[in-house]
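Down below is the structure, laid out as structure tokens.
Every protein chain except one is present and positioned as in the full complex.
Letters A and B name the chains as they come in the text, with residue numbers starting at 1 for each one.
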Amino acid sequence: MAALLDVKNLGISFGGLRAVNAFNISVEKEELYGLIGPNGAGKTTVFNLLTGVYKPDSGKVLLDGEDITGKKTIDISKAGIARTFQNIRLFKQLSVLDNVKVGLHNKHHYSTIEGILRLPRYRSVEKEMDEKAMDLLKVFELEQVAQQLASNLPYGQQRKLEIARALATEPKLLLLDEPAAGMNPNETGELMDMIRFVREQFHMTVLLIEHDMKLVSGICEKLTVLNFGEVLSQGDTGTVLNDPQVITAYLGE
Amino acid sequence: MSFISYLINGLSLGSVYAIIALGYTMVYGIAKMLNFAHGDVIMIGAYVALLSMTQAGLSPLAAILIAVVVCTALGIVIERIAYKPLRNASSSLAVLITAIGVSYLLQNVALLLFGANAQSFQSVVKWGGLSLAGGSLKISGETVVTIIACIIIMIVLTFFVQKTKPGQAMRAVSEDKGAAQLMGINVNGTIALTFAIGSALAAVAGVLLCSSYPSLTPYTGAMPGIKAFVAAVFGGIGSIQGAFIGGLLLGIIEILGRAYISSQMADALVFAVLIIVLLVKPTGLLGKKIQEKV
Partner (left out) sequence: MGMLKKMSKNTRSNLITYGIVIAAFLIMQTLITTGSISSLLEGLMVPLCIYVILAVSLNLVVGILGELSLGHAGFMCVGAFTSAFFSKCMRDVITSSLLRFFLALLIGIAVAAVFGLIIGIPVLRLKGDYLAIVTLAFGEIIKNLVNVLFIGRDSNGFHFSTKDVMDLNMEPDGTVLVNGPQGITGTPKDSTFLIGVILILITLFIVTNLINSRDGRAIMAIRDNRIAAESIGINVTKYKLMAFTISAALAGAAGVLYAHNLSTLTATTNNFGYNMSITILVFVVLGGIGNIRGSIIAAVILTLLPELLRGLSDYRMLIYAIVLIIMMLFNWAPKAIEWREKYFSFGKRKKEAVK
């Protein structure tokens, strides 16, 4: 079976500095995959390359067999990659519900004229969107705060909302950039359950960046370790975490 | 010959733009804000100098000095009251709109104090100027003084920013405010200093501008201010040499446009330059590229 995400020899330089070099990864459908490495190893840069924020200067990215190398962010989103951000990026002045509804944007259509004139299609599609968004919010236990402004949510709920919004785009692949950052052990535990649940419920493939080793070893089936922009080790979680090279890279940090 | 004399007039006007643009570019580079009121500080400087000469009977040099002192104080006060509280505002539009408000405030205060009628400005330059090529090419004293003043200011400012301690602090703050703070640099003080220098330069520019174009109204500063910003963008915002080159080029373009195309369309031409520069090379001639962090 072909992998859902197949990346070959991906690389980019910033002003002479090779930020990511010869990066390979292959993520199977419905896999929970971890991307780890010391600070500055290039993990977020990989995400930015996968989502079209940066254009790679070498390599190839295949999503479900489709070549998405160097495509624009919005086309990659339409192709089926959704992400969250290390520093949470919500639509702060919109309600929690509307944040998710923006995520539904490309899956539910009516024209501008239909919207302004509030024609029947506007009403029926909006109703559909409301229902779908509420369903998603329920998964993340956010339905009670649906009408609040996103900026008024506590930190943990903001992280959840960002994941809900990403899922609203109905992606094939979900990228989570340090989802547990700033969470206490309790919240992290909850988050782990939630990620597992999302995988089962939505048959989702997840690639995540994380520093919290408990989370990584707890839920990831496979790992790739990045160091100085290059792959240091790759494979099953247990094997990778016992790789002497990986241990040195972390202890030597 | 007329082409050369246009060119020299362009250099003179361009020198004024350059001096104003230096103020813009420093403030933009360090406080990361477009100080819309900068042009109006020029106007205030010109009024102060004019009143010092006509009402107090002071010498031109003393008048310039007083204008510089008043504008420096004004610049610091504006920064402290109107801009500093908004430095960490959630929207970058906030400080921009406030700056527009300050610009309007200065114009309208001047309107109440000095009236809407144009006052004729006495040139601070008493020298008649040069007469070259057997009298067919005349260069006014104002033109010579303006160009020389601009060159001196540029050199002094470059030296100040490169070699002195406060200058290095400025560069550090413009690179990274947070890091500069951690290094023990007084960020607030540095920003205030930048406004002080920019406003002092604005006073000089105001006096020079009105010496060459001796009609002073509360709106005198607005257009040159905006054009000087165009010059700063043209040369590459944040760059002292860029402001200098951008100012000179813009002055020449404006004067030549006025002479050979249409006097009413000269302003439009200047703005067209801005639009083209921003679309073709948004960082300007000498600017640096900034990548947004994701």
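Keep in mind that, in the parts below, contacts are C-beta pairs under 8 Å (C-beta built on N, C-alpha and C of every residue); 3 or more make two chains touch, one makes a residue touch a chain.
Predicted model only: the values in this text are computed from it and were never measured.
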Contact residue for the chain not shown (choose from A:Lys8, A:Lys60, A:Lys92 or A:His211): A:Lys92
Among B:Ser2, B:Gln55 or B:Ser91, residue touching the chain not depicted: B:Ser91
Touch criterion as defined above, residue of A:Thr73, A:Ser217 or A:Gln234 at the omitted chain: A:Thr73
Contacting the left-out chain in the complete assembly, out of A:Gly34, A:Gly103 or A:Gly229: A:Gly103
Residue of B:Tyr104, B:Phe160 or B:Tyr213 touching the missing chain in the full complex: B:Tyr104
In subunit A, positions touching the absent partner: 51, 53, 73-74, 77-78, 82-83, 85, 89-94, 98, 101-103, 105-106, 108-110, 112, 115-118, 122, 125-126, 129, 147-149, 152, 165-166, 168-169
Subunit B, residues in touch with the chain not shown (by the definition above): 28, 33-34, 82, 85-86, 88-98, 100-102, 104-105, 107-109, 111-112, 222, 226, 229-230, 233, 262, 264-265, 267-268, 271-272, 274-275, 278-279, 282, 292, 294
